[in-house]
Every structure is written in C-alpha cells, then in structure tokens.
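Every protein chain but one is kept in place in this view of the complex.
The block that comes next holds chain A.
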Amino acid sequence: MSQVLVLAEHVQGELKNNVAELLAAAARLGEPAAVVVRQPGTGAQLTARLGELGAAAVYVADVEEADALLVTPQVAALAAAVAAAGDVSAVLVGTSIDSREAAARLAVRLGAAFLSDVVDLAAAPDGVRATQQAFGGAYTVTATAARGIPVISLRPNSVPGTAPAAQAQEIRLAPGPNMAAAARITARHEGQAVSTRPELTAADIVVSGGRGLGSAENFVLVEQLADALGAAVGASRAAVDAGYCAHTMQVGQTGTTVSPNLYLALGISGAIQHRAGMQSAKTIVAINKDPGAPIFEIADFGVVGDVFTVVPQLIEAVNARQAVGSPAG
C-alpha cells in the first residue's frame, strides 16, 4: 500500500494537537507515516508516540538548528522522506503558517498539486477528493490533484476519529546540509498557550467581542461570558486593531474561520468580512445597540441593547442554570 506522509509538528518533543487528526486523515488515503524534524538528541520518544497514533513508519531528520531555521528544514525532510518511501500517494500537513509554507515549497520541489485549507478528505478511484470552502464558507468546493501527488494542508477539527495504533518503524533521513538560503529566528516571543479555554477552531461555542466593547479593560466581559459557557474567545478586526485582544483571536476574512454550534457576537456590527469567518456557525446570537447592525440579518436570536447591561445579566442567568444542575453542552 502506498504511504501518506504527515508532517508531525512538535515543540521540543511535545507533539502538536493536530498530529493525531492528520494521521487519522492519512489512514483514509493509504498507510499513515510521519515525518519528524528535530534537533539532534531531542524527541527520542516521538517514534513510539507516533506509532500509537497510527504511524506505520516514522521518518526522522536530525537537523542542527532545526528550531532556528525557518521552514527550509521541514521542506528538505519531507522531500527526503518522499524519496525514501518511494510510493507516496499524498502529503498532509496542518494549517500553521510554518506547515502551510513548507507544503507550498514542497509542491514546487516535487512538482505536485497544493491543496490548501482542506476541511474534508476522501479517497476516490482516480485520486483524492478534497473539500474546501471559498469566500468564507459561502461556497463548498471539491478539488483534486490533476498533476502530481496532492500536498494537502488540513484545517484542524475537520476529520473525526483516530487511526488504529501501529508498530512504528523508524527510518533515519539524511537530508544533507541545508543548501537553501534561509531565514534564521533570532528571538521568540510566544505565549505558553496554557489557556484553559478551548481553541478557537475546535470550540463548540465561540464568544466574540467587537469595537463595541470600547476598551481592553471592558473586553474582560467577553472572556467572562466565554468562561461561563466554556467557550473560546474571538474578536472582530476592529477590536484587534484597537488593541483590546491578541490578533490570534481575530475571526473573519483575514482571521480564523470558525463554524461552532453557537456563536455569540457582542458589540460587533457584522461587516461582510467578519461574517466571512463565522456565517457557517449553527446558531448565531448577537447583542448590539444599533438595530440597523448587519449582524442581525444573519442572527438567529438578536438583542438590541447595551452589552454592558445585557451581558452581565446573561452571565448571571447562565451561572444560575448551571448551579441548579441543568444539563450543560
């Protein structure tokens, strides 16, 4: 059976959350195999762990400066793994910036088709079927690789289930010295991502705040409602631009696309670019003091009112229900 290679991203030997899903998706298309790039002497346990998640083979590239060079070590390792595997029917990566860019470069190096931000995958007799969304979920697109193997970046939380555990065979790659001109990371300023809240793309409920919150201090109200509901926190671009919250929270055209069961928009006008990132939510609730706000055109339940009076009352009502043991979720 031909192999499907998965780029297994990790932070100092700790696999990223999406790796299990990538291997599950790979199992739909062929025999799952993982590709790991690591600093020499680190990540010794990765092969066994990847086997538990379904990888039948693990291609390991030990690269000096793996953590300091941008993207090029991953491209070299993936290309070397494709060569070593011989029969490869697809390459799967996640949607982190690093992964998408490694996949894009790999497609050029191999002469392959790049399919980005895929939300579903299936095998067909004449190749893979990849489902994508266009214009913020307004269209569903099915695509395939017409030339070359498909190199696919898969949006998290798209493919359910897990691959059956396998006895992983480790194959050491010798990608050779890094010949490509490369950018070098000189300092990192990244959060520990120890948030207890669910991830934006994975959350069942998303509570987002907009410019209507008025300040970073007031934005806490959004977080309070999110915590009462066990939800992730999102934001409009205007809220991000005004510095109320981190840019990684942005939902919309140029931010994250979410399709939760429930989306609550607080003090968000509902500009078309914001809607492009959340209009595929199952249920939309909006609170805005302007009855003419376009968000009401797509809200299942809308409140014309002030977030500073409506939201505290809502939090209280939610907490009261949970205190009496109403079913949650």
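Operating definition for what follows: a contact is a pair of C-beta atoms (placed from the backbone, for glycine too) under 8 Å apart; a residue touches a chain by one contact, two chains touch by 3 or more; residues count from 1.
The working rule: contacts and distances are computed from a predicted model.
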| item | value |
| --- | --- |
| Omitted chain (choose from "3-isopropylmalate dehydratase small subunit", "Electron transfer flavoprotein subunit beta", "FAD-dependent oxidoreductase" or "Heme exporter protein B") - UniProt protein name | "Electron transfer flavoprotein subunit beta" |
| From A:Gln169, A:Ser215 or A:Gln313, residue that would touch the chain that is not displayed | A:Gln313 |
| Which of A:Pro32, A:Gly51 or A:Gly137 contacts the chain that the document leaves out | A:Gly137 |
| Missing-partner contacts on chain A, residue numbers | 70-72, 75, 96-98, 100-105, 107-109, 112-117, 129, 134-135, 137-148, 150, 180-191, 193, 205, 229, 237, 247-248, 253-254, 261-262, 272-273, 276, 279-280, 283-285, 287, 291, 296-306, 309-318, 321-322, 326-328 |
